[in-house]
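My questions all concern the structure below.
Yeah, one chain of the complex is gone here, protein chain that is, but the others are all in their spots.
Labels A, B, C, D and E are assigned to the chains in the order they are written; within every chain, residues are numbered from 1.
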């Protein structure tokens, strides 16, 4: 059974702040520097969602990219785009919105909505020079 | 034996139409939407071919990129560039030219022309936001 | 009155063929080469529409980019995306769809729909390496 | 006297909110939509600063790009990067931080620090698809 | 007479060193810093050549991009690609190969080979963040 990976890119623009509420302000400043600005800063996050599986011989698709696009819109763009990650999303009220934690949260939001026979990997660019990737290893 | 991956990008501009001849027109429209336009549409396909193997100690090359460039030209660009995939290529007279099927066809065209000791992976961008990858898994 | 330029990018994927019906096949092949394939080829056309004008002091906008995005969708993407330019659009039934002619046609489609106090410029990429620009000079 | 344009790119990551304090909340929502989220959202702003002038025959420079890079760092990146434009910068406490207003503010911050014989133009990308440009016309 | 601008991108990879032979080593180091390394360093120079003129009604072209591509190959890529600008090219044996001087030299090499009715502009990227442009102003 030949396996092909299909990927779709999307984008969301969000504000955030890196902060550990269990730490003193000094410790937060020391570790997170300017990323700890209490008034927040923001990013154009670029998201690439990849699914791997066999090609359906009737459609020639591993998964219809229009469906994948809609899933990303529903489960990532709608809750995250033009939001403040710390204030407007459930997960990051208690979890620090580092790129690493965001990519895991996105993977967990998408996983139940994608055919379990398909492997899922998520790539998240915080800036053009900084990015993270998660494929569910260790979940 | 250290293994390094060497990649080369190329591009071809082609027309295509997504269509399953075993289906009714209604079913084709329902599944493939505007991609089923009988007059065709087209793309700038961007291709990245990657080979993985050991470095030749004399040349410092895994594979001469000039040779890889020529192979891509001969086996992909010449038959596909400025063509109608459905009408002008053998494989897609009967096979639906989805990105998934195109990347598998390209992999199969290149594989016999590359040293069998080298692993081969092909990445194909249909648009900046949609792309597929195949490394021969399951062949 | 300070003048600022506001730009919005979009994309459409189309098939086309370069061809002059007044010429012999030999002359067409000689001038247009592989671009003259009677079965068509295609491109991901990238469009950048720029409008220049004064900033509205109440909104801070020269022109609402959401409105500009909608105009591009209505007047360019809807008629051109996933189409065959030669067969599916009025203008190119008689006009050769070179990048130069396409950019002029797009400019003429957009101009009546944009406030006449705003200057309009259109940039069209046919490939990453070939592109054209028109700002209405000489119309 | 031959004139050459020299450009330098930079980036800053900031939070902002589009909002007109003279308007009702309903009017703000109607005009600015999701950009009016009171908890802010954010962007990776990409900045291209261009100066045009004659080439110094001794150095071969119009302006030393290292100096231009430092000016951008001092007058744009330091005050704007990892900031909330509405809360952390003087200009946008009263001015709506649309892309248009930001590009004019940046131009005005840079102009006094650059040789008056050099023309100055600033290009600001808010996202990959939305950008604005100002060259001082009408100031 | 409508005027359209047509552009073509190309690339050449070259070594160079910034250096003024009329200066002391100390002065060269002070002004050019690490760019003055006597053993040279190098760049992937990206070149965009733009010509502006009227559309030929028979071909739909301002200028055949295949011809423009060939001219760039003949007059820029052949003499500059995989060369040391200081040692291997006539102009830079005496002229400091700054981006500004290179873009003027390229413009002067191309100008006599392009129809005088067409305006010519050259854009040269030395890195993704540093670039220069020349349109013949002041020649």
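Quick note on the criterion: contacts are C-beta pairs under 8 Å (C-beta built on N, C-alpha and C of every residue); 3 or more make two chains touch, one makes a residue touch a chain.
It should be emphasised that the depicted structure is a prediction, and the values quoted were computed from it without experimental measurement.
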Chains on display which the left-out chain touches in the complete complex: A, B, E
Chain not shown: contacting residue from E:43, E:75 or E:109: E:43
Chain not shown, touching residues in chain A: 18, 20, 22, 31, 33, 95-101, 103-104, 128-134, 137-139
For chain B, residues in touch with the removed chain: 1-10, 50, 54-55, 58-62, 64-66
For chain E, the residues touching the chain missing from this view: 11, 13-16, 34-35, 37, 39-44, 81-84, 87-88, 127-128
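Just so we're on the same page, only the chains that are shown with their structure count from here on.
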Chains touching both chain A and chain E, listed by label: D
Rotation in the CA alignment of chain B with chain E, degrees, nearest 5: 180
Interface residue identity across copies chain A, chain D - same or different by half: same
Euclidean distance of C-alpha centroids - chain A vs chain B, Å: 28
Sites on chain E at which at least two other chains make contact: none
Touch relationships between chains, expressed as pairs: A-B, A-D, B-C, C-D, C-E, D-E
